[in-house]
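Of the protein chains in this complex, all but one are displayed in their positions.
Right after this comes chain A.
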């Protein structure tokens, strides 16, 4: 039987398709590896000039001063502050929206709102940045007189709204995937819709909900344009939301757009900050995956 000996993998079209797919998917993988490798070289350059202890523990970030200091803590504090403010806005609103979408909205309303949120996600963040600087900050200054023009409060609030879709859509998906039979059990016991949502569906979907929050956090940490425009570029070690600050991302923008001459220590500092940012978001993404795997309920 000749026909049985013709294995599908020997079929030239099959081989070609397979090779093409492997090639295309390896492009993304290789690009990522390339980015990391090129970072590592420049990061090494930086640490040849600046000791790791200074980078980690010095309280100042002043690459442009006559006596430059390279302590990353002011940038981390700035990033942390803006991220915290953004999460204080995005977590409650995003989760409330998720509960509404998965438990209360009718099918048509759900589709429409989710679609709108996805559009919202697509707005360039530079638009949010100007909105924070030109609209939200003046508004806040009426209430808080000594608020700086550039401040993490305004940037954080606006960023909070910008990342709501990341929380609401992912959390709503997690809640919608809780089996109908579990909801029925709760209704049959005389639970009201809010009790079903809060006591049954929400806890059952907790792994997906936490993952949504972690991913939104990672997103907020990496967010660049809103903070570069609205929070300022003055790296000070403070947690006062009225002061002008700088975040890791806004320093990278500053350094990469020409404030630092190529080959200078300040220029290499760009890569050290970028690498720190990379490690931080990588850690959060891995944490999110771990949480999803570890705490996912298996119903069958």
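Quick note on the criterion: a contact is a pair of C-beta atoms (placed from the backbone, for glycine too) under 8 Å apart; a residue touches a chain by one contact, two chains touch by 3 or more; residues count from 1.
The rule we apply is simple: contacts and distances are computed from a predicted model.
Its record in UniProt calls the unshown chain "Phosphate ABC transporter ATP-binding protein", which is the match among "Phosphate ABC transporter ATP-binding protein", "Dihydroorotase", "Glutathione-dependent formaldehyde dehydrogenase" or "Transglutaminase-like enzyme, putative cysteine protease".
Touch with the chain that is not drawn comes from one residue among A:49, A:112 or A:192, which is A:192. Of the residues in chain A, those that touch the hidden partner chain are 106, 179, 181-182, 184-192, 195, 199-200, 203-204, 297-299.
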